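This is the structure I want to talk about, given as structure tokens.
Just one protein chain is left out here, and the rest sit where they should.
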Amino acid sequence: MSEPAVQMSEPRILRLHSELYVNAAIEEAIGLYRNHAEITRTEEGPYTMLSITSPRPARAEKVAKELANYALGLTIQARGAGPGVAR
Amino acid sequence: MPTDQVDAEFAARSVGVTLDESVYPLDAVYGASYTFIDRCYVLLDRVSPTRIRISLTPKKEVTSEDELRAMVGELSNELLSCAWRSQIVRENRAVIEAVTLQAIGGAMGPPSLDDLKDFDFSEEPFEDPLGIGLSWEEKYKKTKPGETATTEASAAPGGEESGT
Partner (left out) sequence: MTEPSTLPRTLPHGLVPLRGLKMDAGFPAFFRYRGLPKDRVLLTNLEGNFIVLSAEEFRAFAQGQIAADTGSEASAETDLYTRLRDGNFLRAHYDVKRAQEALKRRKNFVGYGPNLHMLVVTLRCNETCVYCHASRAPMEAQKVDMTPEIAEKCVDLALSSTSPGITIEFQGGEPLVNFEVVQHVIEYARKKNATLPSGPKALEFTMVSNLSMMDEEKLKYLLENAVQICTSIDGPKGLHDKQRKLPALKLASGEKSGGSAWEASVKWIKRINEAYTQMGLDPTLYRVEALLTTTINTLPLWKEVVDQYVALGCRAIFLRPLDPFGFAEKTGARLEYPRVEYLDYYRRSVDYMIELNQQGVEVLERYAAIFLTKILNGEDPNFLDIRSPGGAGIGALAYNYDGGIFTCDEGRMLHETGDDTFLLGNAMDAKYRDIVGHETVRAVVLASNLDGRPDCVNCAYQPYCGVPPSHSHKTQGTIFGRMRESSLCAVHKGIQDYLFEKIADADPKVMEVFRRWTTIRPREHFIQASVGDSVEDSNLGIEEAKHG
């Protein structure tokens, strides 16, 4: 008899604008949180769209928020103190 | 607060501030947002070519609208502070750099022989956008057909690779 499929929550969508979040920062943040939720990345115009799912809806929500914070922190770090140039 | 610039969803415990990038440069947006990152979830979005939105969702329970209002107030003040500081530092850069260099340099003192022994000279310590440190042969070596010039001299001054 096969194992029942794990029910995933409705995906939590995180939209990160490419002019405001550095790509490398997003990638590193995904890498950090991929063990806590399923994260699928797509591009839609200027946005990186992250679809975050988890068997627990609250988990997906938390991961989305924490990932966004982490990506923002890394972006600010990557930019240093210079004038705004998206990298 | 102007309703076209500030919105709040008390049920969702979040507030958003939309601002004009010509008034608050991106560095000010980052600087101000960062001061909230320990107590809020912060999300930035570009809502138009000239406007950015900052959304703040407190990590801890918020019991009143006044708390959200205070948060918006603090964010606005920090945005102003960061924007103005950015301008001041540009204007006073020379004197700030001079004092900082003297302060740190004076505190560190010259390297000892042990410090120099540990220094890794194999790494390229300086950025050299104009290729001043390159030898003539490296700078002007002929490339074979199909090769592209990849020396540092090829980076445009003031471009992304140049030092500030």
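For clarity, chains are labelled A and B in written order, and residue numbers in each chain start from 1.
Going forward, contacts are C-beta pairs under 8 Å (C-beta built on N, C-alpha and C of every residue); 3 or more make two chains touch, one makes a residue touch a chain.
All values derive from a computational prediction rather than experimental measurement.
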item: Touched by the hidden chain, restricted to displayed chains; value: B
item: Interface with the unshown chain - residue positions in chain B; value: 31, 35-36, 38-39, 77-78, 80-81, 84-85, 88-89, 92, 95-96, 99-100, 102-109, 111, 115
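Basically, only the chains that are shown with their structure count from here on.
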item: Euclidean distance of C-alpha centroids - chain A vs chain B, Å; value: 21
item: In the complex with chain A, residue positions of chain B that touch it; value: 25-27, 30-31, 33-34, 37, 41-46, 52, 57, 160, 164
item: Parts of chain A lying in touch with chain B, wherever the complex brings them together; value: 15, 17, 19-21, 46, 65-66, 68-69, 72-73, 75-76, 79, 81-85, 87
